[in-house]
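The complex appears here minus one protein chain, its other protein chains still in place.
Naming follows writing order (A and B), and every chain is counted from residue 1.
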Amino acid sequence: MARYKSWTLTDVASDVWLDSFAVANDTLHLPTPHDWSVRKRTLRGGLRDGVDLIDVHNGALSFAVVPTRGMGLWRGEYRGDRLGWRSPVLGPVHPRFVPLADRGGLGWLDGFDELLCRCGLESNGPPGEDVWTDDAGLTHRQHLTLHGRIANLPAHLVEVRVGLEPPFELSVIGQVDEARLFGPNLRLTTTYTTVPGSPRLVIHDVVENRAAQPGEMQLLYHLNVGPPFLGAGSRVVAPLRQVVPRDGFAAAGMDTYDTFLGPTVGFAEQVYYYELVADSVGRSLVMLCTAAADRGLVVRFSKAELPCFTLWKNTGALEDGYVCGLEPAINYPNFRAVERKHGRVRRLPPGGRWEATWTVEVADSRERVAAVLAEIGQLQATAPATIHRTPRSDV
Amino acid sequence: MARYKSWTLTDVASDVWLDSFAVANDTLHLPTPHDWSVRKRTLRGGLRDGVDLIDVHNGALSFAVVPTRGMGLWRGEYRGDRLGWRSPVLGPVHPRFVPLADRGGLGWLDGFDELLCRCGLESNGPPGEDVWTDDAGLTHRQHLTLHGRIANLPAHLVEVRVGLEPPFELSVIGQVDEARLFGPNLRLTTTYTTVPGSPRLVIHDVVENRAAQPGEMQLLYHLNVGPPFLGAGSRVVAPLRQVVPRDGFAAAGMDTYDTFLGPTVGFAEQVYYYELVADSVGRSLVMLCTAAADRGLVVRFSKAELPCFTLWKNTGALEDGYVCGLEPAINYPNFRAVERKHGRVRRLPPGGRWEATWTVEVADSRERVAAVLAEIGQLQATAPATIHRTPRSDV
Partner (left out) sequence: MARYKSWTLTDVASDVWLDSFAVANDTLHLPTPHDWSVRKRTLRGGLRDGVDLIDVHNGALSFAVVPTRGMGLWRGEYRGDRLGWRSPVLGPVHPRFVPLADRGGLGWLDGFDELLCRCGLESNGPPGEDVWTDDAGLTHRQHLTLHGRIANLPAHLVEVRVGLEPPFELSVIGQVDEARLFGPNLRLTTTYTTVPGSPRLVIHDVVENRAAQPGEMQLLYHLNVGPPFLGAGSRVVAPLRQVVPRDGFAAAGMDTYDTFLGPTVGFAEQVYYYELVADSVGRSLVMLCTAAADRGLVVRFSKAELPCFTLWKNTGALEDGYVCGLEPAINYPNFRAVERKHGRVRRLPPGGRWEATWTVEVADSRERVAAVLAEIGQLQATAPATIHRTPRSDV
């Protein structure tokens, strides 16, 4: 970012806290035709009581950042098209109403209604007791809860930045710690950036191990999309090295693993693990597009940073949460012990960092969708795709 | 209700929230002699920090509705007589201080100090692991916590209505969802109504299954009463088909199952399951009255809507929570698997509703108490009563 103006909304270490905040082009008068704004408020009532929300609108694309929920994205909109889905939960849910360890470690679901939520940092995947032996030969036991804690921890630092030179970047920055005595000491610093008028949101995350000892981390981005991008005949398109069904139930759906039904009462989730083809600098992409190929949601990321991609098909009834998950990640959402065995749990040395930059963009015309399909086709032409029809023990 | 004026105090979907609210006859000037009022405020400090309270006073009867705690009633008063009891807990307790799954699923007790709290909606009864097989032959396992979640979930919608025509009804309406992905999607809509000067409170509840799949529900109204209605020699009077002691300990108290001791150090709870006699339109009633028969608390309900009635005798020392529970319900407070076996777990189809209207009223004179006793006597005369001296496997 070149010259910019910034505002600290929250900084607990310095006792900084703004109850509300707004900046918009009608006050800043940047030479852009787009009617952008960034506004913060605190929600009241119901499960959302006390949740902070930062609404960013770039004039075309809008999204709501939730500092109270690990800097997740509650939902967004692009020129009238909703980004997100309708969960049975009426969120955003304050973490105090999310008892992670309840119901055998599935309490996380009580707060799950977001466009984007991070699963991690100490662990993600299903709940259970992880038993492992450390370098010193000591055996450890830990109860893990579904998808970890980061999505239910609040940011201690929140900042807004507006670029004063073209392209007039709008950024929201937040820091969330997942730390405790005798536990992890991981700090997430996330930056959401968009540009006035753009269909694109850039996510830049850094995770640091602030402990003096090595630490493990896992991270999966749970990006959840419903209509109008998801509908009967929608497709997920990606340059494939391989696709593997997670289990027998996903295997039974292999014939149609990359297309979607409309809302279907009683549909039970199917999950597919992808390995993608990347370009010469390691970048890859996945698109969810409509049957008419007139709209698409595109996720672009680096395979070096996010080697795993998971597709979550959960096309039950609208009332029951009709949704597709596009999930770039460090790891697949298996139990942590499985991921550790396969070398997919990241180990950070003391002071070590992990970093990723990825984007979510809307393809809002047949032309844009066709261009992305062509881009994927070119990548696919560089390598053969293997579609496994049954689960594999190595993923 | 005829013509009325209404105020939305909370509506999260529309970002409506009133920090405080008051309406009273000195501002509305209705042609009633009663000094009624409805006021909302948020409590601060201790376990109650952040709890919303709506005090309704009809000029004779007052009660406090708690939107933050599932629209329960904290306590009330009728012409100087307290409605409610003194729990060791200094409530009302914000749900964030009620860890339902702690202590083997008994954490609910940390928040229990109310005049009326609902037990449900997904389940009520003791904690444990419920294992069952669904229509498709799949086996499910779920950890249930004592008396379920609804009493510790906040309302997302709260409205106050005042009738502008006689009888000038005063109503508080609230909606609470018990919903999550892969879980129930039940919505409670409750309406408390009273009339200026009246000794009566009407509770109207609707529970809807908003899922696209059938869902189970349980609901028990835990109405808890202490002095001056409860005291040495107080009696519970009801038109009986049968009474069954819950267990051996209750059985040992059968000789005095319907009368109460004064506060008794070390008294251990005794629970009795009632089946009542109803009138030709299905209505029945139960009264707790004093030894002198000069005061009574009367509960009236429909046996079709609320087929089960449970009496909870917990007459320990005042310091330890001297209280009697009058509990009209869909089910008895056994473990959900037991209630399911006996067909007492309600199954709602997609979009299905359950509904009940019942009343709590104060009989504030010997004459009123005598009239209610006579009413119960007439009902009892229509059917024989069976007093079981030992527990039965079918309740």
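The rule is short, and it goes like this: a contact is a pair of C-beta atoms (placed from the backbone, for glycine too) under 8 Å apart; a residue touches a chain by one contact, two chains touch by 3 or more.
Everything numeric in this text was worked out from a predicted model, so none of it was measured.
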Q: Pick out which of B:129, B:165, B:247 or B:319 touches the chain that's been left out of the picture.
A: B:319
Q: Tell me which residue among B:30, B:109 or B:254 touches the hidden chain in the full complex.
A: B:109
Q: Touching the hidden chain in the full complex, which residues of chain B are there? Just list them.
A: 43-50, 87-90, 96-97, 99, 101-104, 109-110, 112-113, 263, 265-266, 316-321
Q) Tell me, which residues in chain A touch the chain that this view leaves out? A) 10-13, 15-17, 50, 95-96, 99-101, 141-143, 145, 153-158, 177, 179-183, 185, 210-213, 350
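Basically, only the chains that are shown with their structure count from here on.
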Q. At what distance in angstrom does the C-alpha mean of chain B lie from that of chain A?
A. 42
